[in-house]
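Omission of a single protein chain aside, the complex is shown with its protein chains in their original locations.
By letter and in written order, the chains are A and B; residue numbering begins at 1 in each of them.
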Amino acid sequence: MTNENQAVLDVQKIRKTYGRVEALREIDLRVAAGEFLTLLGASGSGKTTLLRIIAGFETPDSGRVSIRGADMTWASAAERQIGMVFQNYALFPHLTVLENVMFPLEMRRITRRAAADRARAALDSVHLGVFGDRYPRQLSGGQQQRVALARAIVFEPSLLLLDEPFSALDRRLRESMQQEVKQLQSSLGLTTIFITHDQEEALVMSDRIAVMGGGAIRQIGTPAEIYYHPNSISVATFVGESNIFEGVPKGRSFYAASGAHFSLAAPTDCNRMLIRPEAITLSRASVPADPREANVFAAQVLDRSFVGGFTVYRVRLAQGDEVSVRAIAREGAIFQPGETLQLTVAPADCRPLTDRSAA
Amino acid sequence: MTGALVHLRGPRATGMLLTAPAAMLLLVLFFYPLATLFLTTLHPDNIENYARVVSSGTYMQVYLNTLRLAVIVTVIDLVIAYPLAFYMCRLTGGSRMVAFFLLLIPLWTSQLVRTYAWMVLLGRNGPINSALMALGLTDTPLRLSNSEFAVVIGMVHILLPYMVLPIYSSASKIDRSLLEASRGLGAGAFSTLTRVLIPLTIHGVLAGVSLVLVLSLGVFIMPALLGGGRVPVIPLLIEQQAGSFLNWAMAGTFCVILLAMVLVIFWLIKLSTRLLVRGRVHA
């Protein structure tokens, strides 16, 4: 194996069952140095089990976990040099903030003075330098979060694991913490695995996303790949809003069950198709269009909801399909329920779902 | 490699390793001597002791008396503890702390000290008699101690916290709004008690009852010191057989029968808990 394509983390054919429940079935995953990878999935999808196996808190039934090329499948958590931030932070309440951050260094037999210096530097990097003598309970949720982060990176781990670290924070704080973590991660070049069930968070932060479900990785790719080219209904509906059509493909055409006909950018044999709500345009003026460049339908507005920067409309095509549309809310371009409009979708935005399995 | 071994042993093996010292201690110093005691009473030389106990009116009388005393004490404790537990749930902050303090101090003070205190309180020249005479309610001091009355008071006092604590723990889990809802739905105080409170606290009540009943069957100090020889109970009988007559075989037989009694009662209450709880679920 050459050095440059050596992954920091290499997970091979990991299986885990609890009693008769298959928590993980044959997981393969490689994470490159400096990469920010997100495991995205609902609860019960297997993402937490996978994280615990990577961290060394659980052992797989079969398969292999290597870190920097060394087999760590059976190594204890302490031997793995992994920094982890827990969902509830798991700060030690009986130790001060500084002592918390010093803990992993002391466990590595670093002298108290050197440990204290490094811990202070780590606290500085999360802007908590002055809080070293406080106890965790005296800090706000966001500050506790940063202490947990400082504690996880202070010993320069080869891998950083973040287990839904933002779920306890309110929306505004969460967004600023997301940015801060992302910045810290890229400036330190930390290889990071992030767990979340929040698709927006995953899209914002990740280099790559692995969508998990039913103990398997459903799809893995960049946020754009996952968003624009989901391979299945489950991935499509989990990441972003979607309009799903079932029907029959025919070359570069797709005939929905209702009879609506769509032109596609490329021939397909998939019998499901996805259109993102923001890919659809509504207009009052009827513009004649080339069906190879645009799919045009007559549609009636059923209802609308104003969501800040954009408006979500529910419309019904003349053929009967109900479609949700997301349009930028420009004053004067707001449509009333009951209005009949022209609906346009580019063929390139009609995306066949390659996964043939049932949702 | 050592890591692998640690993991292969797994959490269950670790758990077994951790529980082993206690298990060994219990096995050698608890279950083994009890089993030996039981087997000794079955020895051909001793087995007829069972017949002697069962056929003897006096001994059976003592067993019945022990049971009767235990039931009396349990009922009194239940009647006192039930409202007290709810009262403690109503308290908050400092006064709840004080209430706990008052409940736990007697629990944690020596039984001998408390029994001695009752001997003083109930004595011929004790404060109760002094007060009664000062009030002119009686001319001569009443004989309060050295009686079943004194034993019952002492036992009620010593075992009360054992009844209060389990009832408190189940009562404190009841949502206050539930009681208000019951009243709001038009239930009176009595039906709130029988239809809402008692079903919700039945676990605590039965735990308290079994604890007090079982403990009062084995009480030794109070009958010995407050009974003045007038309150025959099995633990006294055992002590007499072993300590004075050095008849260990007979003492053993008494022990086995007493233990059987305790276990049967314990089991009956367990059973009734299960039945009551299941009945409620189906109802």
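Operating definition for what follows: contacts are C-beta pairs under 8 Å (C-beta built on N, C-alpha and C of every residue); 3 or more make two chains touch, one makes a residue touch a chain.
As a convention for this text, contacts and distances are computed from a predicted model.
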Pick, from "ABC transporter permease", "Electron transfer flavoprotein, beta subunit", "NADH-quinone oxidoreductase subunit H" or "Periplasmic binding protein domain-containing protein", the protein name that UniProt gives for the chain of this complex that is not shown.
"ABC transporter permease"
Of the chains that are displayed, which are in contact with the missing one across the whole complex?
A, B
Just to verify: which one of B:Tyr63, B:Trp118 or B:Tyr168 makes contact with the chain not shown?
B:Trp118
Just to verify: which one of B:Val152, B:Leu217 or B:Val231 makes contact with the chain not shown?
B:Leu217
Name, in rising order, the residues on chain B that touch the hidden chain in the full complex.
10-19, 21-23, 25-26, 29-30, 32-34, 36-37, 40, 80, 83-84, 86-88, 97, 99, 101-106, 108-121, 123, 125-127, 130, 157, 160-161, 189, 214-215, 217-218, 220-221, 224-225, 235, 238-239, 242-243, 248, 251-252, 255, 258-259, 262-263, 266
Missing-chain contacts on chain A, rising order, are 55-57, 76-78, 82-84, 86, 88, 90, 92-94, 103-104, 107-108, 135, 137, 151-152, 155
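Basically, only the chains that are shown with their structure count from here on.
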Find the geometric centre of each of chain A and chain B from their Cα atoms only, then give the gap between the two centres in Å, rounded to an integer.
58
